[in-house]
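Take a look at this one; I'll ask things after.
Excluded from the complex is one protein chain; the other protein chains are retained at their positions.
And then subunit A:
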Amino acid sequence: MKFAFYARVAALAGRPGHSVRRLARRRGAPAPLAAALAVLVAAWAAWSPEAARAAEPLAVPIVYLTVGEKEPPPLSLVEPIITDKGLAGARLGIADNNTTGRFLNQSYALTEVIAPDDKALAARVVALLAEGKRYFVADLHADQLLAVADLPGAKDALFFNIRAQDDRLRTDDCRSNVLQVMPSRAMKADALAQYLMKKRWSHWFLVDGQQPDDLAFVKAVHRAAKRFGAEIVEERPYSYKPEARRSDTGYMQIQGQMTQLTQEVDDYDVLVVSDESDIFGEYLPYRTWDPRPVVGTQGLVPTAWHRSMEQWGGTQLQNRFIASAGHVMVERDYNGWVAVRSVGEAVTRTGQADPASVHAYLVGDEFRLGAFKGEGLTYRRWNQQLRQPILLSSARMLVSVSPQDGYLHQRTPLDTLGYDEPESRCRLN
């Protein structure tokens, strides 16, 4: 991960040029020829009736925002270390928007901002707002997100939260210029709880990491247990410092540690682990004192997206993403794609690129985003949280998708996940 502070405008090129370059590559044509072909195609595009009607494309600039930080590497050695989580998804969203946009004379571009710290981030957002940028894909933590959303001049901008899972952003700290693409912890815990209850695995043993994020997930698990009628038979805190992922014969020690951690617990069905930073949870499966499955932040995991997901045409998104990013699509990538596609869908349907029109459309009754979840995704009016089915996946296989059959709601079963309108203090729309 580069810590350098930079901003870059991604290529404006639509797909015709892109696919011609690809064809030329496939047939072994040299780069100058490919470029010439691209120019020819661009010339042809200029002659198309759409272009003749309106020469100037409707430009929709979108900004990706993050603060460069060193994320802990995944504990498992087989997991790839990915340094552009979120950004790669936003880039694919831009490419997809442009494929559609060329038929409608719309053009999407991404400005990529990786700020060195929070202060630089704020300064950069102020400058971008002054330039007229209004759409921001926010790959930020909750406090960073609120800080930029509350900047003077940001009121009529739209920030799509693709990272922060904090429930407070959905219950108390709502902002009318923030849309929550990332599912909240409550949505994830509820999705998991519904499946466990459906399996009648209603007696839970909680092993709680002690980082603030872990404890936030623990809170969501407690809420879900109460909501869906599960019993927490035992709860144990576990402090673990990140250590080297590699160590010779390290397994011997871990095997003993995890057995010790999980012995002498009253009879339970599943162990629910909370370890959002992925520093010990992966050690639990197969090492517990009693033979029990592990669920939560490791084992069976609730998530917006997983590489094992190929239902509802998901194969296409996975393939397209791997081809463009060079790695599997992770949750933040999916969120980045959904954020950019949300803007694209609103602009396509309304023909308007101003944030007021786009915002009204996104939270209105017409908006429905096809996003490989088996039904159209919408935003909740009261807190602007994206309504979506939550995947339950093991490391290598999609296991289920919540909401589970039988969990009903007067509006949509999707609203059985997370904080419902009466439980939230937010009344944004």
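The definition used in the following text is that contacts are C-beta pairs under 8 Å (C-beta built on N, C-alpha and C of every residue); 3 or more make two chains touch, one makes a residue touch a chain; residues count from 1.
The definition used in the following text is that contacts and distances are computed from a predicted model.
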Chain left out of the displayed complex - its UniProt protein name, from "PQQ-dependent catabolism-associated beta-propeller protein", "RNA polymerase ECF-type sigma factor", "Isoquinoline 1-oxidoreductase, alpha subunit" or "Endospore germination permease": "PQQ-dependent catabolism-associated beta-propeller protein"
Chain not shown: contacting residue from A:K119, A:K199 or A:R368: A:R368
Absent-chain interface as seen on subunit A, which is shown: 15-16, 19, 23, 50, 96, 99-100, 103-104, 313, 315-316, 319-320, 323, 341, 345, 348-349, 368-370, 374-376, 412-413
